[in-house]
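The following block contains the structure, expressed as structure tokens.
What you see is the complex with one protein chain gone and the rest in place.
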Amino acid sequence: MKYRNPRIPEGINVSDRHPLKELFVLAGGALLLLFLLSWLLGQFGGRLARLLPFEHEAALAPVSLLRNDAGPELQAYLEQLGSRLSEEMALPDGMQVHLQMSGDDTFNAFATLGGNILLYRGLLEQLPHENALVMLLAHEMAHVEHRDPIVQIGQGAAIQVTLGLLIGDPNLAVLGSAGLYTQLHYTREMEREADTEALVAVQRLYGHIGGARELFNVIHAQRDKSGREEMPAIFSSHPLDAQRLEAIGDLARERGWSETGETTPLPAAFGRWMSEAAARAAKAKEEDALKPGLPISPASPAGRLHPG
Amino acid sequence: MYNLILFLVLLSLGYAVGQFAERRHYRSILQREEKLNSLPAIASRYPPTEPHYQQALVTGSTVVSVDYFKRFLAALRNLFGGRVTSYESLLDRARRESLLRMKQQAAAMGAAMVFNVKYETASISKGRGNSIGSIEVLAYGTALIDPRG
Partner (left out) sequence: MLISNLELIPGRRVVEHLGLVQGSSVRAKHVGRDIMAGVKNIFGGELKGYTELLQESREEAMQRLQQQAEAVGANAILNVRFSTSSVAQGAAEIYVYGTAVILD
């Protein structure tokens, strides 16, 4: 009986596929499919969400985020602007917009479910004239008219749930970004359309769009002041400030609108209304602090004016 | 955006270090297989009866661990199906290493050959989310030592 040990050649039990090539093929293929799937799910989810009648949205509104520190004069002023815009923008019957103002010094504004729009004092007190304020209101009301809040929820739910089912492995969590970036793409589109619709309304109200730019200039100035860098567009829920300003110029040229014109000043008492609201908010915060219970942490609501 | 960057960093680290370690390990394995070529390992159960060999159980075991790159590649494979090539080389190395260690133990005893070689594979520390942490391969057999020296 002979016992030998001949050498067995390499490569029989090991495939010689280069790992990097395999990584690119697999990861590339997976990302492509996931982006496509997320895009389709976004369409589907959005359409499904629109089927919910507007009247029922109010029940889902995030009440914990909404507060109104506006005094009666400010409320009347805002509502007067709001109803003029409602007419110009031809909001459908049954679609009521609820304008609210918070005395908090947050620099933002948002529209959420049920036609609720919240404006923060931090942004309002920086607005130079009424035209900018109307541009802001029109932008938020455009979100409500397009039903962006509920559509965003529908898209998000469809994408996250399906991707969660498919990508069970925690190692593949990074592929979930495909869903996230698709969602951001959709919100950017919504912002662009809201900007356009707002400009049309401002043109109808004032006969020119001078002053609409101021809104975005104010936002940009605040961003510079706070020292926060703007994220590249693909990572952001909003188009870049520069892109939004450019869009205004393009639309004006396209429709032959004038960018110069007399701007209407804000009412003289505006500054006083702001400080009154601030005082009300501060007092409410004190009272909240004394009340027992869990603190409310607001999630980021849909339809904000800028990414923040 | 930042967890994307972190992921890419870990992936490249896993790839670079993993590939380097693997190549180095294979070189060592091939070297030792040359050296221990004279000691055959047989899976058969009936050893030769002449001469009367002395017998001893010998074992060799290895625990190899997966790197981030291989783990990610295997997870991607899980989506599409097919051969998980990133694990093939891992298991090949673990098996050959275990066999070599067993042979080394036998050679240290002065054995002429090892009979009835068997393998056991176990996956240790499945890690979070049931993904593989490390694999242990055990090779064991009976070493036949020539009493005549």
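Quick notes on this one:
Read from first to last, the chains carry the letters A and B; within each, the first residue is number 1.
The rule we apply is simple: contacts are C-beta pairs under 8 Å (C-beta built on N, C-alpha and C of every residue); 3 or more make two chains touch, one makes a residue touch a chain.
Keep in mind that this is a model prediction, so the values were computed, not measured.
Remark: the omitted chain is touched by one listed residue; of B:43, B:57 or B:108 this is B:43.
Only one of B:84, B:112 or B:145 touches the chain withheld from this view, namely B:84.
Interface with the hidden chain, as seen from chain A, comprises residues 1-9, 12-13, 166, 168-169.
Counting the whole complex, the residues of chain B in touch with the unshown chain are 40-46, 74, 77-84, 87-88, 91-92, 95, 99, 117-123, 129-132, 135.
What we mean here is this: only the chains that are shown with their structure count from here on.
Between chain A and chain B the centroid-to-centroid distance comes to 54 Å (mean Cα coordinates, whole Å).
In the complex of the two chains, the chain B residues touching chain A come out as 1, 3-4, 7, 15, 19, 33, 37-42, 48, 69-73, 75-80, 83, 85-86, 88-89, 92, 113, 128-129, 131. Per the touch definition, chain A reaches chain B in the complex via residues 1, 3-5, 7, 13-15, 17, 19-20, 22-23, 26-27, 29-30, 166-167, 169-172, 174, 177, 231, 235.
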